[in-house]
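All protein chains but one are shown in place.
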Amino acid sequence: MSEWPFLDIVVFLPLAGTLLIGLIPRARVGALRIGALAVTVVTFLLSLGILMNFDTGTADFQLGTSVEWIPEWGISYITGVDGVSLWMVMLTTFLMPLSVLASWSVERRAKPYFIFLLTLETGLLGVFVSLDLFLFYVFWEASLVPMYLLIGIWGYRNRVYAAMKFFLFTLVGSLLMLVAILFLYFSFPGSPTFNYQELLGTPLSLGTQRLLFLGFFASFAVKVPLVPLHTWLPDAHTEAPTAGSVMLAAVLLKLGAYGLIRFAIPLFPDAARELVPLVMTLAIIGIVYGAAVAIVQRDMKRLIAYSSIAHLGFIVLGVFVGSIQGMSGGILQMLNHGLSTGALFMLFGALYERRHTRRIADYGGVARSAPVLAGVFLFVALSSLGLPGLNGFVGEFLVLLGTFFRYRWWVVPAAFGIILAAIYLLWAYKRVFHGPITNDANLRIPDLRPREMVMLAPILVLIAFIGVYPKPFLDRIEPSAQKVVDQLRDSSALPEAAVGDADAP
Amino acid sequence: MSLPAYLPVLFLVILSTLFAAGSMFVASKLSPAKWTAAKVEPYECGIEPQEGGVPGGERFPVKFYLLAMLFIIFDIETVFLYPWAVAYDELKVFGLIEMLVFVAILVAAYVYVWRKGALEWAE
Partner (left out) sequence: MPLDIPAVRLTGIAPEIALCATALLLLVIDAVLGERRNRWYLPALASIGLGLSIYFATEAWGTTRLELSGMVAVDGFASFVKITLAVFGLLTVWLGRDFLVRERAEEGEFYGLVLFAVAGMMLMAGAADLIVVFLALETFSLALYVLVGFRRRSLLSQESSMKYFLLGSFSTAFFLLGIAFVYGAVGSTNLYGGEDGPGIVSSFMATGASDVGLLILAMGLLIVGLGFKVAAVPFHMWTPDAYQGAPSPVTGFMAAGSKIAGFAALLRLLDVTLYPLREDWRPLVIGVAVLTMVVGSVLAVVQEDVKRLLAYSSIAHAGFVFTGLIAANDRGVSGSLFYLATYGITVLGAFAVVAVLSGRDDEKVTLRDYRGLFYDRPLLAGALTLFLLSLAGVPVTSGFVAKLVVFGAAIQEGYWWLAVVGMVTSAIAAFFYLKVLVVMYMQEKETEDAERVRSGPLSTGVIGLAALATIVLGLYWGPLIDVAERATLFFAGG
């Protein structure tokens, strides 16, 4: 344990940064950008401290603090990371400076824009590190408002509708979760507490577990999103400004999967195990449906949005399949999807700034005028569709392997989803960057600027790195993944054991 | 929750509705309705109505109502002085203090009314 509370500083630094931004006059857009970039970069550098101090090979929570907040109600400020949340925190801090770079062209109302973006970062980081259900819920909801405003103010034409839909869908889910949290709180036999690690041992009848699991599941399934609840996502992704889309796809969607891994399964293992077939079916439907719908999209951002639904289906499949390969693969895939889809949105955002249209048909032959852009896009697309040697392959392969061990035949539709992914991504690539030039404007598209290269280069490096050498990532993920898998598979005797593990020094 | 306990409520509602509707119905059927000129005239406390509605045919100044209301308020409040006077022997100092407070409040109201010009008749 390090004496320096890296984790808590990283979480709240962006929020403190909003004060800095608040001091800059609103007319000085350049200073605002630099300020936001500085805050996010410093946050990222500090978060490297978390990575370095992280103790590999244990499933315990690390680097956190625990302070009483409202002792009357058993609410505490408890934070900590394990192998699951570590990479989510890193992903967030890593992508945020890049999102600021991607927002360089925001001229209108730049001051509130960066303030909301930084607030969003604190909210997201808070969700990943909270180990108190109350604290978790606070961050969970708090991350909603800035995202809502980002979409609603700086989005495209249908932004208000999309923002509203996003907010209400998520809110309904979260409120059901809140009832479940309160129910759990009152069911806890000891002195009332919201402490996650203590609540793990709450004895619940299967019927109650089932209801509470569904309460949590409602909230997380909306966020993931699983298929019947996904309709907010294409709208929100499409209408959000570039940085908003990046954060939505890369981090916000992971909140749902993260919630399933961290809360829904460990708190209600019996119910989770019982509902595995349901969740897996939904995941498979998501994979195939998302991919199939992506193929027919005419709007590039919508296409990427539907591809997210398919990818998230993969992640949920891996998480619920109940084998260590599936779980680790799912968690790694959360990271991979954040990187590659984030990069796709950034690339398309750059393209949009040049041509101001989202229709795929308006493009064509762009590779001739912007070869570097086209090359980078192809690289990221290949990572997204799981080309061996790039990061997507590792995650998807592990998920498929894990599924194969446990449910042999479910692999077939999942693999089919990968084939579809190749179709929609490569086809879209071909239509945008190659083929005949139907519009002269496509001839004059400038190639990637230095700022954009700086913004994309780190992602490309990571994509290749994880693809070739995923071991450092998996090493940190596996102990925590194993713990959740154990809870999902053999839960009859487990709650006590889990608490014992967590309390061990 | 004991639903039978609500039964009397239900009965009361039904009974009162029946009674109200029934009496109106019976009255409309049984009563002889003969309209005469005197019956349809507006009621003016026995004074014969004239053109324009009231004697003199003009509206009262609104100040009259204000003054009348003020009179009634102070008049009614003074009524409390009588029982106090009757029971003065028993109430003793306690009663005296109470009544002083009461009168003080009246005086405050009086000062307020006076200074706000509510008692001025002429403009």
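A and B label the chains in the order they appear, each numbered from 1.
Here, a residue touches a chain if its C-beta (ideal position, glycine included) is under 8 Å from a C-beta of that chain, and two chains touch if they have at least 3 such contacts.
Note that the structure is predicted; figures quoted are calculated from it, not measured.
**Student:** Quick one: say which of A:31, A:138, A:378 or A:422 touches the chain that got left out.
**Tutor:** Answering carefully, the residue with contact to the hidden chain is A:138.
**Student:** One chain is left out of this view; which of A:54, A:87, A:167 or A:196 touches it in the full complex?
**Tutor:** Considering the complete complex, A:167 is the one touching the chain left out.
**Student:** Name, in rising order, the residues on subunit A that touch the hidden chain in the full complex.
**Tutor:** Residues touching the hidden chain, for subunit A, are 69-73, 109, 112, 137-139, 141-142, 144-145, 148-149, 152-153, 159-160, 163-164, 167-168, 171-172, 175-176, 178-179, 182-183, 185-186.
**Student:** Just checking the interface: what residues of subunit B touch the absent partner chain?
**Tutor:** 1-2, 5-9, 12, 87, 90-91, 94, 105, 108, 111-112, 114-116
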